[in-house]
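A short write-up of the structure that comes next.
As you look at this complex, bear in mind that one protein chain is not there, while each of the others sits in place.
Let's look at subunit A:
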Amino acid sequence: MNIKQIWMITKKELYYEYKEKQNVMFILVFALLMITTYSFSFTITQDLLKQITPGFIWIVTIFTGVMCFERSISYELHNDCLTGLLVAPIEKSAIYIGKAIANFLILFCTNVIVIPLLFILFDFRYYQHLSLFFVVMVVGLFGFSIVGTFLACISNKVLFYILLLPMVSPLLIAGAQSTKILFLTENQIHDMFSWLKMMIAYDCIFFTVCYWLIDFVLGE
């Protein structure tokens, strides 16, 4: 694993996003639209909020994630830039990990904007276990980015969507469960830790598997 090469790719991805701003705009508008729709469809009480917020957070993450992963490869195909990368003296795994890290950072930043926004607009007061909530989000987003970016590297787009569902659902279920426990049943915190452990195991396993498989997937 070559850190310098990975950093070159991550830097380029982030700079591209900075210039294009497509993901950030998409998620902001999408989240605002969802918040508006939600607040007009229900009479929202603090209790109800606690019920719907975990799902809400993960739905926004899924939508932006899928768009982000898809785009991170499709813009490379535009002028055949991917071939440019494949011809260059860098490892395929560096291209993949660089992109995955960039996607993770983009998702993380958009969540950092959207989640507080959500809390403010819904007037949702949640102060306990904020640090645990942060850890759950980071572990979840990391696994999601690793798997999503890997699948996006598969040149067959239909396969991308077909495999996405079974491959990321364990992670998303665990993520939503942990968030729910954090928001709703604060006294069952130890249950949350088993979900969190599962997410960490998922991240480690899929990172290793994707790292080994990427040579057979990217550009083939």
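Assume contacts are C-beta pairs under 8 Å (C-beta built on N, C-alpha and C of every residue); 3 or more make two chains touch, one makes a residue touch a chain; residues count from 1.
The criterion applied here is as follows: contacts and distances are computed from a predicted model.
Asker: Looking at UniProt, which of "2-oxoglutarate ferredoxin oxidoreductase subunit alpha", "Tryptophan synthase beta chain", "Heme ABC exporter ATP-binding subunit CcmA" or "Branched-chain amino acid transport system permease protein" names the chain we cannot see?
Answerer: "Heme ABC exporter ATP-binding subunit CcmA"
Asker: Out of A:Val29, A:Leu48 or A:Ala88, point to the residue that touches the absent chain in the complete complex.
Answerer: In the complete complex, the chain left out is touched by residue A:Ala88.
Asker: From the list A:Met8, A:Ile52 or A:Ile189, which touches the chain that is not on show?
Answerer: In the complete complex, the chain left out is touched by residue A:Met8.
Asker: Provide the residue numbers of subunit A that touch the chain removed from this figure.
Answerer: Residues 8, 12, 15-16, 19-20, 75, 78-81, 83-90, 219 of subunit A touch the chain absent from view.
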